[in-house]
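One structure below.
Excluded from the complex is one protein chain; the other protein chains are retained at their positions.
First chain written, first letter: the chains are A, B and C, and each begins at residue 1.
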């Protein structure tokens, strides 16, 4: 059971609720969100009179939620969450699916990044991605340009109007990355970095949360719950392939079914990354299409101006011409899906 | 390296090839297929003069094949295999994707089976599926009606003209099942029952081979290789979900990427079974669509006239009304795909 | 619920039980075992009077069993099953753990097989293993010497007194293999070949059932249940590694915990095969020790007189000297375990 307080509930009002519940011998867990105060009640609620609590001052709503992910659940929030950006772009619900495009990592060659951004713009995309802080399996691999990379992204935004999606790897970097990014990405390896999730819950920026390579859907939704519970409702989920016993033809198994499953159980938008999900160029187009017809709110894909020389993930990056072909094909499908959505 | 003999090559001609190769100190593996004689050469081929062998009488072709699956590989056979049924229906290549529809197992209620068959017919499907021999995890579960079930399927075919797809579990049952079935299905659990695969290679019936629940794509293609190598080129592959660490929302992870991967590396038709692949009704439609746009040659789905009372897999079976809705939606998508295929 | 009939129960007595249960509206599943007749009752047993059935003539026992594997469960059969061979060797319970030793496949060089057998004998082992029918992923790999291989094994038994463990792959081969083998092995890929399991249930020979590479423990126990249910109580389980996302250092993850788990939930003996379980020679000794201290009733390992030239699995086979070293080390540990078992 959770008690959702009004935005302007006073500390006194919150404490009254807590005291009431604790006096019944139950435990209480309170979040620290700025925009949303939630009191979760833990333990056997038999003796609790819900109507009583509902009528306390400062209480907006009391909800019984069976599922462990409460705020993320469609039961608590039946309507789709749609995330709106200042320039009018939207992600979620029945909005037109979006494409997020860019190199795995931002590199020294700013002109290369700009070429990718301009191609993305030309193909009608709204988002540029690129890593300035790179989580790399080996310490000997390129670790990213850090703030320099963020500046490059911001410059590319200035020139193209694209929104910037980039990864934040540590609580200490949130302020810095937020200065430049429109969407803060949490990488698969950090999906259960709970300190980071909590800190991101205390920002207002939209967060793109990637599924861990061996995270169950329940764990994925609970990771998102950390962010919502700490006050930030703007979370976009992103399926990016799960580990399997077979890595010969594709480095992960892209779990397309996660899309309709998440849309059934949660109100949050959900995207798919076929580049990491398969690790193979030629699979990006068919898997993007599969994700879109299965209901994905967007596709995130790697495009590099010169994949053969990319500092990471070259083999799975489209070059600019290949990207334009894929984008053309996906835009056509997106058009059909958008038409069907608006006429169903 | 493989040496493909002419259909009418004599034993003498084959033996001459074998002797020639063995005299070079190499090992030889000969298949026993009635329609296709293949001599596979094992070991270091350095000293072997391929032109020599090519000119031997009775030799059709000599191929160097790096991949372990030689006959299944697109390298050996660049054109798509299209399987043609006597009534004109085709599976594979750019042919219109097909739907295979029916209950998990054939049950005592023949009228129920007939209702499903008639609904399938009505929706334009060409295939009726249903198990007469059932591989069940527990010996206490329903094991199938055996020959009675086969007879029911044949009766449903008589009344509707649908082609019959049904499983064969053991070499000893091949003759019996072949009497009734148009397509012999090999279940996921038997994907590496090599004696069965060899015996099916010696029949002429099309074989629908389901991927094992933890079989790699390489193992899957090699299982098909057993059938081709033993003389039967009519194999349809079927992805049906692989085991993963997450079984809460779907009992398997449906590996949609297997479709474009297999189409790239093999010429054989490939289908998808979203019923077993997910175990959930509501996922059949989105996952079927995903499979189709990713290039699947067909969809196999479970439909039961009364899923709540089904003797197996009720939870993942559509009832007849649900099926009609799904089929309508898929037929629309299939129409678009077929149009695109014919106009690209 | 299951009804276990007396060995000499008449058809009439069995039928009376069945009729009584079916008259209550319940379904019944009867096994065909020669030595053990079991009537399993399926459905809601609320209306059933168990005492009534218990007192029917020919009924030995009526058991309520929650677990899906009923005969295999320790609840039905609290005492450890110990399998006794004519020469006095025993497997299971608190008997001294055994070593099963030999090449992956029996090859043309009989003298090589004999060397391995003699080394096994010398080190105090009781069992010789070797495949005459080989399940191979590729049709181009060596498929086994078939009956010739069985004859070689029998000759090696004659010369050494070792008992023979060898695989049977198909129902049609059971009679042939049984002529030569002391223990019939079911390979991992056939663990859910239910026709084969049923047919093995109708023999009297001990069956060594290997766990499928992605079989859950429940599926493993249910596969054994097929054999017991069909009348053969002499089943030895064998853990041999499960598939995982990591295949760089070992081809499978050897699930040592399966040993104490199976010993807790079942009365059947359970062994471990570290050769297939890891695919690496240097892991055989430490993993055998781990299995033994965790309670394994035996170890099955691959030994070849000349591993570099083995026709299969050379990389994971010990040569004779390596084997003797490993056996010495394991015999020491087995001695300690045996001492502890007998003095606890």
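Going forward, a contact is a pair of C-beta atoms (placed from the backbone, for glycine too) under 8 Å apart; a residue touches a chain by one contact, two chains touch by 3 or more.
For clarity, every value in this text was computed on a predicted model and none was experimentally measured.
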Which of A:190, A:203, A:278 or A:319 touches the missing chain? It is A:190
Of A:20, A:127, A:229 or A:249, the residue touching the omitted chain is A:229
The listed residue (C:28, C:114, C:294 or C:315) that touches the chain absent from the view is C:294
Residues on chain B facing the left-out chain by the touch rule are 214, 243-245, 247
The missing chain sits against chain A at residues 29, 31, 40, 42, 68-70, 135-140, 143, 169-173, 189-190, 192-196, 198, 212-214, 219, 222, 225-226, 229-230, 243
Even though one chain is not shown, chain C touches it at residues 214, 216-218, 242, 244-246, 248-250, 253-257, 259-261, 264-265, 277-278, 282-283, 286-287, 289-295, 333, 336
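The working rule: only the chains that are shown with their structure count from here on.
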Copy-to-copy rotation (chain B on chain C, CA atoms, range 0 to 180, rounded to a multiple of 5 degrees) logged as 180
Top of the farthest list for chain B, CA-centroid basis, is A
Comparing each chain's Cα average against the average over all protein Cα atoms, the nearest is chain B
CA centroids of chain A and chain C: separation to the nearest Å works out as 49
Whole-Å distance, C-alpha centre of chain B to that of chain C, is 32
Cα centre of chain A to Cα centre of chain B, whole Å, reads 39
Note: chain C residues in touch with at least two other chains are 214, 243
